[in-house]
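Heads up, one of the protein chains got dropped from this complex, but the rest are sitting where they should.
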Amino acid sequence: MTKSRKEKLEANDIHVDFGGIKALNGVTLTLNAGDILGLIGPNGAGKTTMVNVLSGFQKPSPGTVHLDGHDVSALSARKMAQAGIGRSFQAARLFRGLTVLENLVVAGLGIGMTRKGATAQAREILNWIGYHHGHDRRCESLPYSDERRISIARALALQPSFALLDEPASGMNEHECERLMETIVNIPKHYGCGVMLIEHNMQVIMGVCHRIHVLDGGRSLAEGTPEQVKKDPNVLRAYLGDRSSRAGAVI
Amino acid sequence: MRHIQRLFPVLALVIPLLILVFVIDQFGSASIQRVSTEALIRLVFAVGLYIFAGNSGIVSFGHMTFCAVAAYASAWQTCCSMLKPITMSGLPGFLRDNTIPLIPAGLTSIGLAGGTAFLSGLILMRLSSLSASISTLALLFILNVVYSNWSSVTMGNSTIVGLPVYVTIWVALAAAIVAIVIAYLYQKSRWGLMMRATREDEVAAQASGTSLYWSRLIAFTLSGFVAGLAGVLFAHFMGTVSISNFFLNQTFLIVAMLVIGGMQSLAGAVVGVTLISVLIEVLRRAEMGYSIGTMDFAIPRGSQELILAGIMLLILMFRKGGIMGGREFRWPWLVEDDGVREPELAKRARLLKMRLGVR
Partner (left out) sequence: MTNIVQVLIDAVALGSLYALVALAIGLVFGVMRLVNFAQGDYITVGAYSLVIPTFAATPAMMFGALPTVAMIFCVVLTVTILALLTERLAFRPLRNSDPTTLLISSFAVSYFLQSLILMLHGGRPKAINIGESLTTAVQLFGIRIPGVQLLTMGVAVTLLVTLVLFLKKTPIGIQLRAAAENFQMARLLGVPANRVIAIAFAISGILGGTISLLFVIQTGTLDIRMGVMPTVYAFFATVIGGIGSLPGAVVGGYIVGIVSVLLQSYLPEEMRAFRDAGVFTLVILILLVRPQGLIVTSAAKERV
């Protein structure tokens, strides 16, 4: 059962307030099918909050989220997943007591597939990301980088129109990063969906993103192609001003 | 062969039980048979509780409610045709004046229990897991208060006596097998899988399109039916029904058995019930005392509960998953890799060849 693909995910003027701390202060961004949009910014810029808003875990107030023109701001996380928004988590959040395969089957079941269909899809996705063996291993004993790849695979098992990936490269070595970049670049080509990528690793961001949106302190700082963003003075200032700057990588 | 492999987790539980019951039936004294029958009925209840608590990760303290509902319902239908109009005058006419045959009575009672679970689940499953646990306790207390005081219908705190006794050890075993099979089919089903996903991580489950509410409700209702089965069995094993038999002590005992055996797998429930039933029987006899020669040994009364609580705490501290650790009994020669099942010998041969550099 393939769902109809959505074309555009828009977040309009998103404000999120956590008891006095404004995590997001009027951010607008758009994600198109087939695009890879990078979302970067210093720690605390509001990136994960943005993903939470787009995936239904956080309601913006004020602000709206539109999917192909329909207002989906009030949808629960589950409904958003079923509507075509898949996401991975910063902390992987795999179902540890379940096998690798079962993790993806659950997502397939979540969008209404049959058991057989969900299982076949799960194998196909796992093989596609290069995870050929160990489908029946329980997730509690997986190496860290495998966990992250499988959490991406699980998001893909939702047959999403948009896949929101929250720091998939964190903790990976160079070789693993390269493999990850290859996977991410191929997601739109193979699955036709749009990808939003939150990352601190500039190598990955610059290597795969078509466009980059920069956040700082809950506000949009800049948006453009990697080249444009690299040279934007506001961006440089935000990163140079940050002590854990990766200015070298940016420049 | 593959079918046996797939059914192994169930067969590994059912076949030893069959053998055990056969041995007890042939060689066991009447009292051992009684104790074993009671243990089997407890097993039915424990499996029922496991269907919900084990798969959802939410401990329900209220499942005795469904047990009691079914037990009383069966009593109303099958018991005391002479006395009912007097002792339970508040019953509706069709119950008070009639006696209903055993099997339909049992089935409707189980249905009532399941229905109660469904209705209460509609409300309770909206709550977060901790609130839900606490509210199931509230449910148990509500039932206890209502049934203890609604004397015209339940005889209040008094015991209803005179139910037909038809539960032998084989009847109990049959019911236990039915319960085990239902539990296994459920956990293998799509709903069981989604339920376990919510147990592992509620947030990720929602992000994967799973409904916490519906999967919990389904599990809760199903487990209510099985608990109801246990209730009917209790009633027609003891021949009596009393509300005090469906309250905190019994709840604690079953929860202890599940925790010790391992709440997250069916094998854990069965192993827990079996082992602890044996243990408490041993302790009970020790409390009554042994005579060896002219000496009398007895452990102090109340040690049984103490030791049980102690073991439970130790398990929680040192082996949180219980004895089975959340695993089922798997086909032992299965090497699980790749979805392709490879016999152990062949795997070793392959690895050896690799190591030796042989093609």
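All chains are identified by letter, namely A and B, in their written order; residue positions are counted from 1 within each chain.
Note that in this section a residue touches a chain if its C-beta (ideal position, glycine included) is under 8 Å from a C-beta of that chain, and two chains touch if they have at least 3 such contacts.
Because the structure is predicted, anything quoted here is derived from the model rather than measured.
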| item | value |
| --- | --- |
| Omitted-chain contact residue, chosen from B:Leu7, B:Leu20, B:Ala138 or B:Ile323 | B:Ala138 |
| Sole residue of B:Val23, B:Leu83 or B:Leu130 that reaches the chain not shown, by the stated touch rule | B:Leu130 |
| For chain B, the residues touching the chain missing from this view | 57-59, 61, 123-124, 126-131, 133-135, 137-139, 141-142, 145-146, 148-149, 202-203, 248, 252, 255-256, 259, 300-303, 305-306, 308-310, 312-313, 316-317, 320 |
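Note that in this section only the chains that are shown with their structure count from here on.
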| item | value |
| --- | --- |
| Cα-centroid distance, chain A relative to chain B, in whole angstrom | 42 |
| Chain A to chain B touching residues, read off their complex | 55, 57, 76-78, 81-82, 86-87, 89, 93-98, 101-103, 105-107, 109-111, 115, 123, 132-137, 154-155, 157-158 |
| Residues of chain B defined as touching chain A within the complex | 190, 193-194, 196-197, 199-201, 203-212, 264, 326, 336-339 |
